[in-house]
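Worksheet: the structure to be examined is printed underneath.
With one protein chain held back, the other chains of the complex are shown just where they sit.
Take a look at chain A:
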Amino acid sequence: MTDPLPPADGASTEAPSAGRAARAVERRSSTGFGRYLLKHVSGAAVSLLLVLFSSFFIFRLIAGDPIDQLTKERPVSPEQRAAMRAELGLDRPLWQQFWDYITGTLTMDLGESFQYRRPIFDLIVERLPATLLLSGTGMVLAVLLGFWIGTRSGWKQGSRFDKGQVATGLVLYSAPTFWLGMIVILVFARYLGLFPVNGMRSPSTPPDFWSQAVDIGHHLVLPVLTYTAVVYAGYLMIMRSSILDEIGSDYLTTARAKGLRDDEVRQKHAVPNALLPTVTLVFLALGSVVNGSIVTETVFSWPGLGTLFVNAIFYPDRPVLQALFVLFSSSTIVAVLCAEILYWFIDPRIRRS
């Protein structure tokens, strides 16, 4: 949309036309937001549909016949097999199974687990809080730590602090999670005896709220430590390079010329600009909070979605895999959508185009 009457720049004509221009900008931005929102919401909806479709077919392609797997190494008669097939709804035509799956998923009826013989929805609801607690805490710590160190690293590029932090971060980043988890268990649980080895709570803990909370917190320390140590370097490097992009910008010279201290120039001017390109990243991180800690959960036997997923792979429990795949993907898609909507509000430059 172009403004038919661009504001003239002259001092004499500016005052009246600027008011008009300001109103035009407001009008433009409200319809602009609707269009922007529609564009990104429809994009996300298409992605969600693709995920829904592919989840159904992928696990049918790779998992083979579930009856073989469920009955392996046991003598079963063909009648029993047929009965089982009927019970699990596998005797119906593929298109009908597909239709049930689509309508079921859309109405939060995710089917029943082969392994547990319980509704998958209940399984997920039971385990989701544990996962959110572990990877949510870990992610927040990783983002804060990574951004904090990254900002200081980039601002003093080439300093001893910068070199030391980047090296440490990358060593941890490249360490395999299960290996690091074992080292952590060995040192802090086995030798030092400071923290429990696995699980989320001890059976002997009194049932009152505070005892339970302290116990869970105690169990949480090592998994969160492992998780944070492995992922924070990613945020460190991103923030560092984002700061490096801003260093040398003219507006920082302006800020310095105004008499601001070096740390004020960094925090008030460089950081807000450097944060902009990292917003998508943070939201991607939030999206992956749901699925982000599969290995960590396995190492520490944490009763969350990651453990559920790994168990489902080994069983193999196709409906559970299918449902978790949809859940993991859609949480990422929704998080990215949120990032895009947020951009509209935090980056004034987007509103222009």
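Basically, a contact is a pair of C-beta atoms (placed from the backbone, for glycine too) under 8 Å apart; a residue touches a chain by one contact, two chains touch by 3 or more; residues count from 1.
Rule of thumb we're sticking to: contacts and distances are computed from a predicted model.
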Name the chain not shown, per its UniProt record: "Cytochrome c, mono-and diheme variants", "Hydrogenase expression/formation protein HypE", "Transketolase" or "ABC transporter ATP-binding protein"?
"ABC transporter ATP-binding protein"
Touching the left-out chain: which of A:His40, A:Arg152, A:His269 or A:Arg318?
A:His269
Per the touch definition above, residue among A:Leu61, A:Leu106, A:Leu192 or A:Ala257 touching the missing chain
A:Ala257
In terms of residues, what is the contact footprint of the unshown chain on chain A?
7, 9-11, 14-15, 18-19, 22, 25, 249-251, 253-261, 264, 268-269, 272-273, 276, 346-349, 352
